[in-house]
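All protein chains of the complex are present and in place, except for one that has been dropped.
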Amino acid sequence: MFASFNKVNGIGIIIFYGIIMPIFIISCSSSPKKHSNIEVVDFRGQKINLEKPAERIVCLIESATSGLFMLDLGKNIVGVSTNIYDDDIYKYYSVLDERIKNKSLPTPGNWDFVSIESVVALKPDIVIIWASQTESINALENIGIPVYGVMLNSYNDVYKEIEDFGILTGKTQRADSLISYTKAEVEKLKKAAGRIENKKSIYFMWAQGMLETSGKNSTVNQLIELGGCTNVCIENEEHLIVNSEKIIEWNPDIILMWCNSKMEPEDVLKKNEWQSINAVKNKNVFELPSIFYSDLWTLKFPQAARFLMHNAYPKLDISINPDSSCSEMTKFLYNTTLPLP
Amino acid sequence: MKKNRLILYIVYALPLPLIVLSICIGPSDVFNFNDALIWLKNHLFCSNEPNENSYIIQTILLNVRLPRILLAFMAGGVLAVSGAAMQAIFRNPLVSPYILGLSSGAAFGAALALSISFAQVQVFAFGFGLIAVAMSYLAAIRQKQVSTVSLILSGVIVGGIFTALLTIVQFMSDPFKLQTIVAWTMGNMHNTNWASVESVFIPVILSILILFIFRWKLNVLALGDQEAQSSGLNPQRSRIIVLVAATLASSAIISVTGVIGLFGLIVPHMVRMMVGPNNSVAIPVNFVFGGMFLLIIDDFSRTLYSFEIPIGIFTMLIGAPFFLYLMKKTKTVWE
Partner (left out) sequence: MGINNTNLSIRDLSFNYGEKSILKSINYDFKPNKLTFILGRNGSGKSTLLRIMAGLVKPNNGQVLINSKNISDFSLKERASVLGFMSQHHTAIFPFTVLDVVLTGMVSTIKIAPSKQDYDLAAKAIERAGIAHLTERIYTELSGGEQQLVMIARVLAQQPKILLLDEPTSSLDFCNQIHVLTLLKKLSAEGITVICVLHDPNAAFQFGDEFVFLKDGAVFYPDNDSNIKSPNFLSSVFMMPLDIISIKDRTIIYSKDLPE
C-alpha cells in the first residue's frame, strides 16, 4: 500500500536529482576565454576584452546612451533603457534616432530590472549597465556576454566613460575630441569663477524630496564649484537626507533645484519655516531647466554650471548666455540641432 | 484511498512535462513557442535543421530559462517541505520556514551586502539567515531544553530586530541601492543562471535528503514531546536535526531568490488537504507539488513581459485565493 509508494517516491526523486539534473548542469559549460586586442577596465575594476570593436551595443543607462550618440554610435545601439521613452527625454532622442521616434528600439531593462532573455535575443557585443546591478551583471557574464559597469562620482569619471567607449568601439578620435572640448569649457568656467570674490553658498535640492541633497563627494558638488559657488552641505556623502533645521542653520544664498516635476521654485518660496533663509528672502531659488541638458553624468555637465553661474551672478560681466551656449554645445556634441529646454 | 492514489500518480507524473513546457514559454519576441518546441525536438532527437536563430534559442533555452526553471522548482520544493517539517516539529500549522527570523536575517544580510559595494550578496544573505535562526534558538534555550512556544516567540523577536536593522540600512542608502534592496526583498529570479543553481544544489540536496529520511518521524514529533520520548524518539535532538536541515535549505534558497512570502506556509496546507497529514506521504508530495506550483507561478511572472512582478507578490495573488478555495471545500476542521 503506502509502503510501496514510499519506494516509488524515493526512486523517482533519486532519478530526478541523481541523473537528470547533473546531465543538464554538465551539458551547459561555460564559455572559453577569448584572446583580444581591445581591452578596457570598467568602473568595477573588471577587465573587458573584445576581439574587435563592438558593433551591437545594449545600453541600459540613459546618460551613457547620450554619450554613445555623441560618439556617433547611434546606429550601433540595439537596445536601450526604458526611460528613453519618458516624455521629457523622448523628445530629444526622437530627433537623434528614427527608431526611437517610432518607438521601435527595444528596451530590455533599466536601472532596477533587466530581462536577461531579451538582452540575449539582441545579440549584443557589449552591455552597458550600472555597476550596482551586480546580479544582472553576473547573469549576463555567466552566459558569456561582456559587460561594462558604470559608476560615476565626478566629471573625471565621465571622461573615463567616454574614453572607454571610444576604445571599445574604435571611435578613439571622436572620444578625444569630445573630451578636449569639454575640458576647454571647464577651463572657461574655472577662469570665470576665479574672478568671483565672494562666492555664494548653495543648497542643492534633489527632486525626491526637499531634504535630499548631496555632499562634498559628488558630481553635484563639482557642479556647484564649477558654477563659482560653495556647497552648504559639508558632509561627505554623495546622497543624504538632512533636516529642515540644518538647512535654516546653513542659511544658503541660493537654492538650486534639480529638475522637479512635482514642485516649482514658487513652492519653495512659500515654505513657512524657510522664510528666514537668504535664498528665500531674496527669491534666489532656481530650478535646472531640463534633465537632458543638465545631466551631470554626461559631457553636458558644463551647461548646468553655466546655468548656475548665470543665475547666481547676473550682474557679473561673464558672457555666458545659457541658451546660446546650449545650442553651441549641442551642435558640437551631437552634430545636430535639438529642441531647447 | 483510491482518490489519494490517483492524486499521487498525477502529482508525480506532472513535473517532467511541466518543465518541458516551461522551457518553451517565455517573453522573447525573437522566437515563439513553436520555434522552441522544434529546437527541442531537434536537440533531443539529434536531427540537423540549422536555423539562423538556433544559437540564440539554444542560449536562451539552456542558459537563461532552464536554470531558472530548475531553481524555481527547487525553491518551491524546499520551501514547501521546510514549511511542512516546521509545522510538524512546532505542532503549529501557522508556522513557515521563516518563523525563526530567517527571512528577516537574510534580507538584512542582502541589504548590507548591497550597500557595501560589490560584497557578495548571496553569501551575506545565507550567513545572516543562519545567524538569525541560531540567535532565536540560543535565546530560547533554558536548562538545555527548548520549548516550542519559547522558540517561536524568540523567532518573532529576532525577526523584528533584523527587520529594524534592515530598515536602518534602507534608510541610509541612496535611491539606486534602495531600489535594489527593495527588489531583492520582494523575491525575484530574473537573474538566475547556472552559477546560482550550482551554489544552492548541494545544501538543497543534503537537506531534502535529511528531511526525506525523517519524514515518518515527523508524525511522531507532531504528536507531542512526551509521546515522542515515551516511544523512543528524542524530541530535542530530532527537532534540531530537522530545524538545521530546513534552515540550511531555506537559507540557501533565499540567498538566490530573495524572500518568497507565504509559500512555505500555504503549500503544506494544500498538500495536507490533498493527501492528508501523514508526513510519510506528504513530505515527498510537498516537494514535488511545491516545486511545480512555484514553477507555474514563476512562468506567469516571467511571461507577462513588460514588467516583471516580483514573485513574492505573485505567490500572494495566486496562492492565497487558491488556498481559500481549498479551505472552503475541505471537510477537515481545525480545533
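In this document, chain identifiers A and B correspond to the written order of the chains, with residue numbering beginning at 1 in each.
Here, contacts are C-beta pairs under 8 Å (C-beta built on N, C-alpha and C of every residue); 3 or more make two chains touch, one makes a residue touch a chain.
As the structure is a prediction and not an experimental result, all values here were calculated from the model.
Note on the undisplayed chain: of the listed residues B:A107, B:V121 or B:V220, the one touching it is B:V220.
Set against the missing chain, the residues B:P203, B:P277 or B:G290 yield one that touches it, B:P277. The missing chain lies against chain B, touching residues 88, 91-93, 213, 215-217, 219-220, 222-224, 226-234, 272, 276-278, 280, 332, 334-335.
The definition used in the following text is that only the chains that are shown with their structure count from here on.
Contacts from chain A toward chain B in the complex involve residues 2, 5-6, 8-10, 12-13, 16-17, 21, 24-25, 27-28, 30, 44, 106, 111-118, 120-121, 123, 130-136, 138-139, 142-143, 151, 208, 238-239.
Here chain B touches chain A in the complex through residues 8, 12, 15, 26-30, 56, 59-60, 62-67, 70, 114, 117-118, 121, 174-177, 179-180, 183, 190-195, 197-198, 201, 205, 208, 212, 278, 280-281, 284, 287-288, 305, 307-308, going by the rule given at the top.
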